[in-house]
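With one protein chain held back, the other chains of the complex are shown just where they sit.
Letters are used for the chains, namely A, B and C, taken in the order the chains are written, and counting of residues starts over at 1 for each.
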Amino acid sequence: MYNLLKGKRGIIFGALDPQSIAWKTAERAHEEGATFVLTNAPAAMRMGSIDVLAEKTGATVIPADATSIEDLQNLVDKAQQILGGKLDFVLHSIGMSVNVRKKKAYTDLNYDFSVKGWDVSALSFHKVMSVLYNKKAMNEWGSIIALTYMAAQRVFPDYNDMADNKAYLESIARSFGYYFGKDFKVRVNTISQSPTVTTAGKGVKGLGGFLNYADKMAPLGNASALECADYTISMFSDLTKKVTLQNLFHDGGFSNVGMSKEVMDIFTE
Amino acid sequence: MYNLLKGKRGIIFGALDPQSIAWKTAERAHEEGATFVLTNAPAAMRMGSIDVLAEKTGATVIPADATSIEDLQNLVDKAQQILGGKLDFVLHSIGMSVNVRKKKAYTDLNYDFSVKGWDVSALSFHKVMSVLYNKKAMNEWGSIIALTYMAAQRVFPDYNDMADNKAYLESIARSFGYYFGKDFKVRVNTISQSPTVTTAGKGVKGLGGFLNYADKMAPLGNASALECADYTISMFSDLTKKVTLQNLFHDGGFSNVGMSKEVMDIFTE
Amino acid sequence: MYNLLKGKRGIIFGALDPQSIAWKTAERAHEEGATFVLTNAPAAMRMGSIDVLAEKTGATVIPADATSIEDLQNLVDKAQQILGGKLDFVLHSIGMSVNVRKKKAYTDLNYDFSVKGWDVSALSFHKVMSVLYNKKAMNEWGSIIALTYMAAQRVFPDYNDMADNKAYLESIARSFGYYFGKDFKVRVNTISQSPTVTTAGKGVKGLGGFLNYADKMAPLGNASALECADYTISMFSDLTKKVTLQNLFHDGGFSNVGMSKEVMDIFTE
Partner (left out) sequence: MYNLLKGKRGIIFGALDPQSIAWKTAERAHEEGATFVLTNAPAAMRMGSIDVLAEKTGATVIPADATSIEDLQNLVDKAQQILGGKLDFVLHSIGMSVNVRKKKAYTDLNYDFSVKGWDVSALSFHKVMSVLYNKKAMNEWGSIIALTYMAAQRVFPDYNDMADNKAYLESIARSFGYYFGKDFKVRVNTISQSPTVTTAGKGVKGLGGFLNYADKMAPLGNASALECADYTISMFSDLTKKVTLQNLFHDGGFSNVGMSKEVMDIFTE
């Protein structure tokens, strides 16, 4: 629509199906003139329909397990070959808690599950950036974004150990963002999105009630996946070059509301 | 450059001279297809060269004392007449501490000066929004931005009572943003910018040493006035519709760095 | 009970009646061995029963309008004379919004009321510290506390312009705390207390519903006035010497909970 990403090259992790924020971001990046590679874990790819997206956006799909340095090295090498140069943007939209899937209570975690979920959801972001950094694969003024959730700051009980994983993820953004900024003039941020009805989000218990609550609290209502894609595009564009090490709330204002009239009315009755 | 603000109408407060962030924002908004009214306090206008900017950007200048409801009502009425409809964006870039100007120490303020500085720097933002709100002058999905500084969160001794004024200003953004969101789907945010060499900024004592320090701490270095204008454009665009009630750091990462190698080297010697 | 404040001298602002946090703090400070002066605005004193408290705690009452430098100078001079030396602790528990009292909407404030409320609720804290600082009235390792509310960080619509006043108050704590720390080794903090049923708090609209909500969100439930007094005592004691420039939440955990099971159940039905 605006040519905001004209000539820019990137990698997008985590587009599973048309409800995914990463899927919407890929569509919007394509509209804005970017070229990119799509990637997902082999297992996730079997479940999803990423080939449809690839065709629509002229993207190549390169499977990669984001916890495997070898896979990531292959991904980053091939992406640069296919796209014809260094990268300008990367979206990390990956998260999974085995404890949530297996319905383990937070007070009774299986620690093998914890390690796996932390590796997939948090440490993978370090691994991705480590490969990009050591291969010098990012252009100056490139932009790296990971999606996160406010459970990293406040308790949402059903979010379980994903809260702690997201806190670790957001810390990685700061820690690695320091080096990416100093050494390559690349910015690293996280976007903390409203609860969103995605295939991944559906696993969270009681999501319906929570979406309702959040929508009543947020002055602008919950943000949709498409709106998150739009915001991500702005963070990939050249308009936001000096924003880095930040956790950016994209949530209709939810994060800074303590009480709304709508919720108050329910408790006053 | 991108037509990001095509068809959008706005008011820009605080463009004094070509170093002003508001001046750069006006230039960039013009390039992005917006039409707008420029405004400043009558006193500020005598010092500045706003007419040059007005001519360059096709804008009309309407003087207004931002502490005067009457002036603001006149401004908002005329702006809508001239621009042909309701407004889509407003930039509040106004700040002045009489205590700083008169070199009063923070521990020995003149409270008449405090009241004046608070009214100009902070309460004026409430007044601007109050007039916009009560005149129903903003279009849905409009965007209101005020510029602020990190002294609202952490002590920078030379910033004096402007720190407290900025804290009040940022609170107004949240408080009024709640109503603007619920009632008109308008977002309100503040941008917390790097220390910047502007005519206003020059009044701050020891600015040179501080700019040097901040630049050594920030992974991407200090953000310039033009970069701040770019970021403001992104916040006025339709890409950021669900960001509201936020204080957005635009500072090359300074806010989230506790120590940098460059500063450490100086203290290790 | 513990002799935590044995030999310490202080001033306590804002004890109106036995529900007041300041009242409970005076009782607890007395139990812990402190001597102190009680003060209130002349108008507030007519409404309250401060003499009962004074008798119970062996305190002298010195009326003072906390917006009047002259009154504060008299207060600080006399307090030192009566108590026999410099001061070790000060509690600022003062707040009042004329806009709330007069039922003005936040979107339609009377700005004369705003100035008055800001002066009483926020600037008074600067004035108190300014007099203490310039009279060198605090002992080393003394402790100054002001009470505040989380509306300074997040929107609680019925809190109106008190939210902005509290943001300014908290900023003063940081700004003045810097100088008090560097120059006199005195710490300055704010305690951000749960919504509390006090005579002052009763003015806030819909307080009942909100108390209910907050109690259901906070893992430990709302904090009472007496518990706040206990916490304040700990902040006056020698156990917390290096805590300064902080805003300390005393709220049963409310501030860091995004959702509780109890509230979720209501929205899931």
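The working rule: a contact is a pair of C-beta atoms (placed from the backbone, for glycine too) under 8 Å apart; a residue touches a chain by one contact, two chains touch by 3 or more.
What you are looking at is a predicted structure, and each value in this text was computed from that prediction instead of being measured.
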| item | value |
| --- | --- |
| Residue in contact with the excluded chain [from C:Gly10, C:Pro157, C:Gly177 or C:Pro195] | C:Gly177 |
| Touch with the omitted chain, as defined above, among A:Ala66, A:Val128 or A:Leu245 | A:Leu245 |
| Hidden partner chain, touching residue among C:Trp23, C:Tyr231 or C:Phe267 | C:Tyr231 |
| Sites on subunit C contacted by the missing partner chain, in the whole complex | 2-4, 174, 177-182, 185, 187, 194, 218-221, 223-224, 227-228, 230-231, 233-234, 237-246, 248-253, 255-257, 260-261 |
| In subunit B, positions touching the absent partner | 150-151, 153-158, 206, 208-210, 212-213, 219, 256-261, 263-269 |
| Touching residues on subunit A - with respect to the absent chain | 69, 106-109, 111, 114-115, 118-119, 122-123, 126-127, 130, 133-134, 152, 154-155, 157, 160-161, 163-168, 170-172, 174-179, 245 |
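FYI, only the chains that are shown with their structure count from here on.
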| item | value |
| --- | --- |
| Touching both subunit A and subunit B (chains) | C |
| Centrality ranking, top chain (CA atoms only) | B |
| Centroid spacing, where centroids are CA-atom means, of subunit A and subunit C in whole angstrom | 42 |
| Residue list for subunit B, restricted to those that touch at least two other chains | 174, 177-179, 245 |
